[in-house]
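Every protein chain of the complex appears in place save one, which is left out.
For reference, chains read A and B in written order, and residue numbers begin at 1 within each chain.
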Amino acid sequence: MTNATLKQLSQQLAAGEVSSVELATHYLDRIEALNPQLNAFITVDRVRTLADAAAADAARVAGQAGLLTGVPMVHKDIFCQQGWKTSCGSKMLDNFISPYSAHVVEQCNAAGLVTLGRANMDEFAMGSSNENSFYGAVKNPWDLNAIPGGSSGGSAAAVAARLTPVATATDTGGSIRQPASHCGVTGIKPTYGVVSRYGMVAYASSLDQGGPIAQTAEDCALMLNVMAGFDERDSTSLERAREDYTRELNQPLAGLRVGLPREYFADGLDADVAKVIEDAVAELKKQGAQVVDISLPNTELSIPAYYVIAPAEASTNLSRFDGVRYGHRAADYKDLVDMYEKTRAEGFGAEVKRRILVGSYVLSHGYYDAYYLKAQKIRRLIANDFNAAFEQCDVILGPVAPTAAFNIGEKSGDPVQMYLSDIYTLSVNLAGLPGMSVPAGFDRRGRPVGLQIIGNYFGEAKMLNVAHQFQLATDWHTRAPAL
Amino acid sequence: MSLTHQDVARIAKLARINVSDEEIAAVGNQLNNIFGLIEKMQAVNTDGIEPMAHPQDVSLRLREDIVTQTNQREAFQAVAPQVEKGLFLVPKVIE
């Protein structure tokens, strides 16, 4: 049961081999046993989970079960879920019980999925290491000294440690792909606008996108079928016909053109990671894929552009946390301004404050053109690079991060070093493209390394096809850490 | 460029985040390091490039003017720090 995939569990439930209550109990027990080492969860509510599982079992008896009814899952603590604490990893929302549910949560509930708990994360999704959570760092299940990646570190660690078959996550600059890579699991960030942001606590509105993390590409496809879809409550949600993300899984890869961007294999890429990616490319070639040399010349500029645009949007998205209507309020203050300033100084952690300050600065009078507008122009250049590249190839392959997971504390004192490690993931968000990470090997220390697959707009089914075919031929995704 | 202590104090005020005098130097250093990274943008010529605000070039959808929301004051105020007679309370506002 422990290593079963989402698909296998759904089949076992359908066959009556196991009940939802049994599954939930199994995972809750594992969480209870292993989470103290990993810190992957912020909230677990056994009573509520078992009640939901019992309801799923009853639905099945009543003949009302869908494909995923009764399957357990975990939500990143960024998705508002009615009646659950939705903290976003922040002291600011430590007391916030959400009065409403995100679109993604509603969709999961409607599909009959049972929530096991709420996954730890970098505060307000700002971070690449999960060291920025008010609830403490998440540990990498492969090596407790290593970071799990961020910001969806709890989601990735929970799937890797087999504390859940699947978890929701979000990706603003790599926050699904990078932790998936570091934890040896599969994750996909869809095209911007495919998954509704309604009820997903906003970090950077024009970059944020929800997606699943699971063991396999096939599970990601099944989960994306649940999470994606038009939602009129999000003005940036795209009005497109529903699609079945599993539809291309079994297509052969013969004739597939895979682009390898020169800039993703330049200086700074760890040799072990490079080797893993080369091997993965070789495997796809063996399956008939053709390799195309491409260039994404503005890749390096994605770092400054992202670290202007994301903080700018974040600085105002986070203005609503003022201690007036919900969330933390400072205990002592002398007047209104003091109440605001203390509430926010106490409620936000260091990295969040840094980004708010950077964002406030780049939008402030006299600096807007030099920073924000400039970054928006570079964003266009980056998107143009991808458009040109996709003239020559169907998917782009590369590393997710320059190295496998680094050690906890290794970069936490140096934000710039942390930011530089986002180099291969940021441009995808700036362009609004879909990207995924697929387990492809390990480095010399035995830490997982993921292969990044970048698709063209709405190319999710094709990317999942590539990942699935790769997983049919490899077993990296089946490896689980010893805990 | 380099942010002075006054710059840091000004943006902290704008952002309504209390930064103490003891913290200000450290925060300023970190911000200057970050801006050192950001400044790399300035080397690129972006003349004539249209700024990109959204990943997709689509237009805003408009909603019909029909009431869909009902009163949920009780549920919403259950998580409020301080309310009285249905009002959210804040320290006295002086105009």
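Simple rule for what comes next: a residue touches a chain if its C-beta (ideal position, glycine included) is under 8 Å from a C-beta of that chain, and two chains touch if they have at least 3 such contacts.
Going forward, contacts and distances are computed from a predicted model.
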Omitted chain, identified by the protein name its UniProt record gives, among "Oxidoreductase", "Inner-membrane translocator", "Aspartyl/glutamyl-tRNA(Asn/Gln) amidotransferase subunit B" or "Branched-chain amino acid ABC transporter permease": "Aspartyl/glutamyl-tRNA(Asn/Gln) amidotransferase subunit B"
Chain not shown, its touching partners among those shown: A, B
Residue among A:Arg197, A:His328, A:Arg380 or A:His468 that touches the chain left out of view: A:Arg197
Hidden partner chain, residues of subunit A it touches: 79-80, 86, 88, 93, 96, 98-100, 102, 197-202, 204-206, 232-236, 312-313, 315-316, 319-322, 324-326, 336, 340, 360, 363-365, 368, 372
Residues belonging to subunit B that touch the chain removed from view: 14, 16, 53-54, 58-69, 71-73, 76-77, 82, 84-93, 95
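Everything below uses one rule, namely that only the chains that are shown with their structure count from here on.
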Rounded Å distance, subunit A centre to subunit B centre (Cα mean): 23
Subunit A contact footprint on subunit B (complex, rising order): 3, 7-8, 10-12, 14-19, 27, 30-31, 33-42, 44, 46, 49-56, 58, 60-61, 63, 72, 75-76, 78-82, 88, 90-93
Subunit B-facing residues of subunit A, complex: 95-97, 99, 191-193, 206, 232, 235-236, 238-239, 298, 300-301, 303-305, 307-308, 315, 319, 322-327, 329, 333, 335-342, 344-345, 348, 353-354, 356-358, 360-362, 364, 370-371, 373-381, 383, 414-416, 419-420, 431-433, 457
